[in-house]
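Heads up, one of the protein chains got dropped from this complex, but the rest are sitting where they should.
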Amino acid sequence: MESKRMRAGASALTMALLLSACAGAGPGGGGGAFTDDKLVLAVLNDQSGIYKDASGPNTVKAVRMAVADYQQKYGDKAVVTKIEVTSTDHQNKPDIANTKASELYERGGADVILDVPTSSAALAVANQAKNHKRLFLDVSAATTALTGAQCNKYTFQWAYNTYLLANGTGKTVTQNGGRKWTIIYPDYEFGQNMTKSFTEAITKAGGTVQESIPTPFPNENFATFLTKAGSSAPDVIGTMHAGGDLINLVKQFNESGLKDDGVELAVGLMLINDIHSLGVEQFAGTLFTDPWYWNMDAEARAWADRFLAETGTRPSFEHAGNYSAALQYLEAVQAAGTDDADAVIAKLEGKKVNDVFLRNGEIRAQDHSVVHDANLARVKKPGDVKEDWDYEEIVTKIPAAEGFPPAEASGCAMTS
Amino acid sequence: MTTEGRVAIRTRALTKVFRGFRAVDAVDLEVREGSVHALVGPNGAGKTTLFNLLTGFLSPTSGTITVFDEDVTGEPPERVARRGVARSFQITSLFDTLTSREHVELALQGHGRQGFRFWRSEKLLGRHRDRVDDLITQVGLMPLADKQAGLLAYGQKRALELALVLALDPPVMLLDEPTAGMGIEDVDRTIALIRRLAAGRTVVFVDHNMHVVGSLADRVTVLQQGRILAEGDYDEVRTDERVITAYLGEADHA
Amino acid sequence: MTAILQYAVQGLAAGSFYALAALGLAVIFGVLGVVNFAHGAFYMLGAVTAAVLLDTLGLTLWWSLLAVPVLMFAFGVVVERLLVQWLLRLDPLYNLLLTFGLTLVLVELVKQRYGVSGLPYRLPAGLQGRVDLAGVVLPRYQLFVLLFSVLICALVWLVMTRSRIGMIVRAATEKPDLARALGINVGRWVTPVFGFGVALAGLAGALAAPFRAITADMGSNFAIILFAVVVIGGLGSIVGAVVAGFLVGLVEAFGQAYAPTFAQILIFVLMALVILVRPAGLFGRQEATA
Partner (left out) sequence: MTVITEAPADAPAPARTPALRWILPAAGLTAALALPWLVYPPVALDIVALALFAIALDLLLGYTGLLSFGHAAFWGSSAYVTGLIATHYGVPFPLAVLGGAVFAMILALPIGYVSVRRSGIYFAMVTLAFAQMVYFIGYQWSDLTGGENGLQGVPRSFFGIEPVETNSFYFYYAALPILLCGMAAAWRIVHSPFGRVLVSIRDNTPRARALGYDVDRYKTIAFVLSAGLTGLAGGVFAISHGFVALTELHWTTSGDVVLMTVLGGIGTLWGGIVGAFLTVMLADQLASSGFHGIDLITGSVFILVVLLFRRGVWGTVRHQWQRRGSARRP
């Protein structure tokens, strides 16, 4: 009986294979400059989970703003008139991101996928981009693997990476006098990488890391870790936590009274939404690297006003980064006159750019890292806040050449 | 009366204490091979606890149990069962979603290692068909053989309990109130059945019905408050003054 | 030495949350036979409620510690009447599944309403800063949390041992057969007891608001550890829940101090060990062999 069923299955399988071969499934390689006569920009990110506020649905609006700007700029001269922006929720699950990316490329007609927070999800999408030979512009994921060991021709990292965060905060804070560090980090890939990058940056700048304390992830209770960190009397406690864990840690840091002993808190990765949700009082004085701040200059502010009108909130650097990535992609399409990925990449590679988000920007050809100036920021005291979302004071600018690793050091062997 | 020969079950100073309450207290019991041995006593005398001790469902606080002179103290129920001591349960205890036939098949396959054959069809169990039919007929359940046990009437469930014990073909049978809740007709039929089955086996049973005890038991042990109050054949025990006193105190249960 | 003392106090403070919440879980399980998977969500709701009360009505922590349990009690009563009661006669696994579903809904609702980045909370001035106890320097709030929880646990203990309601609940939790034998009508107390258990989880949440991230997800990890706590303490035991709560807090603190990489897993190792050695938990009743 068993074997009979197997045989039936096998013959059905052969039949199905034959049928589908005849049908010729999959997108056909049409002759026109634009597949399906349209351009599809697909935002794939967390629309419901912990990264929702930092990027999420408002990123879709930012991308739509880029499309509108493009259309306004080129008007009738635009090489493509029909541009769609789609939005897909990966729920922070890398397996869903993986399937959705492949579906977007194959069925959704996506010419480019944007954003993709969470490193594991972004790495999976990068793989799909490579397999499908379509573009992926990462904004929210920070792993250097995307432009290092696992880089590929179709993937660009637009906004930041762990190296930038470490070099910005670690180096600058040390040079400003915070020589003795203790680092508390979540014990997983991101945290470990950050700690390594920070330690290198701090040591290079003449400081010392007295101790690096791993914590579980996720974790709610940091009391013991903070006691331990405080026991070596550091100038600075560096934390590599993000999201809910970061808020836990900051609350408990404030409560621990270490601040009164003159210990500063430096944060590896912080988004303006973290400050907004917890209140500026809790974070006051905290140092961190912000790749872009909405009130850093007039140009940024003008765009942030538009964004405020669209969404009702101020943009995070991830919103601006997505806007920039979409805009530069459209510019490259315009220059190439086609949505063919290889042609668009040729236009992107090596391009020097300045826009709302990128200052002294360069889309590096060697590792597809988009390098640009960033900022070291300090959270304002409650009394200094003049308006909603006015949370940061820029301490110093981090030039692109210092913030990002040299291309030769990335470990990227651009193959396909 | 009793066959001269080995002792099927022997307990020495068997004691079970629940949170300071001595449910079974230093019981020395001897059940001869081939005898039909009744355990009687008022409610809470420790009969069911004793049953649970004998079949491994409880482990004794102290004392020993031997089955055919082999020490089984503290062995788990399935090991005791494999030694040929089969029991029925006081509260009807069946597999609600299985049919009568499946029950008996289950009991039969327990003998071999068939139970572990997850790669074979259950049709394999068809090989027991004759034996299953025989057993179900014996307990009078043939018309209901394919009905789920959960849907059987109370008396039918008790009959199925018996069939299960029988299927194990055990040298020693422990029957916990085999006639409880049965109508008079069923009781007589069950008595006849047990008598027939007792041939060549050792039977220990608990029953409140003195008619059942009188017509079946070769030997009667009376328990009270966890201790053996009296022991002997039915007539001896019935006329024992201590027993009469004990039962008068519990008249409504007699 | 001071370090060890310090870790111990910190561990006990962290354990306070577990103890309070686990106490609620144990009472609910005892009287209703329900393993409440949503307990972590109730803890989260307690914290969120405290934050909302502060934001909208300006109620400080002091008032929240009073108001949140009352509100959560009412919420618990609604949940019991609306959902839980229908499954009480069935296998406890059904209520486990029901509360699992309820958790998903509650967490999602909070996310929709209050976002995902968390809510701000400010500590009353009187509880800020540090205290120095013979060389052991502690955040004042941590000390407060510890003392407050011990006080609540003691109060609950007094109610359990001295009042008639307490006797009934305790009898039903720890000696269900006895309760039945005494003819106590446990049924009348089912709803209030569920509310009471939920109120305790909510209280733990309100207490956590000043120094934990108040997010929709704050309860999910907490719930998993809470299960370990009640399994270690013994599912039916009130004392066990409290003792195990503080014990797990200590294990966590010393684990974090001396083996940070393994801190989280230590709790589950402890739980596995307890189950192997004392299957019914440290204070639980042993099940019969059958």
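Read from first to last, the chains carry the letters A, B and C; within each, the first residue is number 1.
In this text, a contact is a pair of C-beta atoms (placed from the backbone, for glycine too) under 8 Å apart; a residue touches a chain by one contact, two chains touch by 3 or more.
Computed from a prediction, not measured in an experiment: that's the story for all the values here.
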item	value
Displayed chains contacted by the hidden chain, counting the whole assembly	A, B, C
Of B:R10, B:K47 or B:R87, the one touching the omitted chain in the full complex	B:R87
Identified contact with the non-displayed chain, of B:E70, B:D96 or B:D130	B:D96
Contact set of chain A toward the excluded chain (per top definition)	2, 5-6, 8-10, 12-13, 16-17, 20, 25-26, 47-48, 52, 57, 86-91, 93-96, 98-100, 102-103, 106-107, 119-120, 123-124, 127, 131, 143, 145, 150, 187-190, 192
Chain not shown, touching residues in chain B	55, 57, 76-78, 81-82, 86-87, 89, 93-99, 102, 105-107, 109-111, 114-122, 124-125, 146, 148-151, 164, 168
Residues belonging to chain C that touch the chain removed from view	35, 83, 86-87, 90-94, 96-98, 100-105, 107-109, 111-112, 224, 227-228, 231, 235, 261, 264-265, 268-269, 271-272, 275-276, 279, 290
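Everything below uses one rule, namely that only the chains that are shown with their structure count from here on.
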item	value
Relative to chain B, chain with the most remote C-alpha centre	A
Central chain (distance from its CA mean to the mean of all protein CA atoms)	C
Geometric centre distance via CA averages, chain C-chain B, whole Å	47
Chain C residues within the chain A interface of the complex	3, 6-7, 10-11, 13-14, 108, 111, 115-120, 122-123, 128-130, 137, 139, 141-142, 210-213, 215, 217-218, 221-222, 252-253, 256-257, 260-261, 263-264
Touch list for chain A against partner chain C, complex	48-54, 187, 213-216, 218-221, 223-225, 227-228, 231, 243-248, 251-252, 255-257, 260, 273-274, 276-279, 281-282
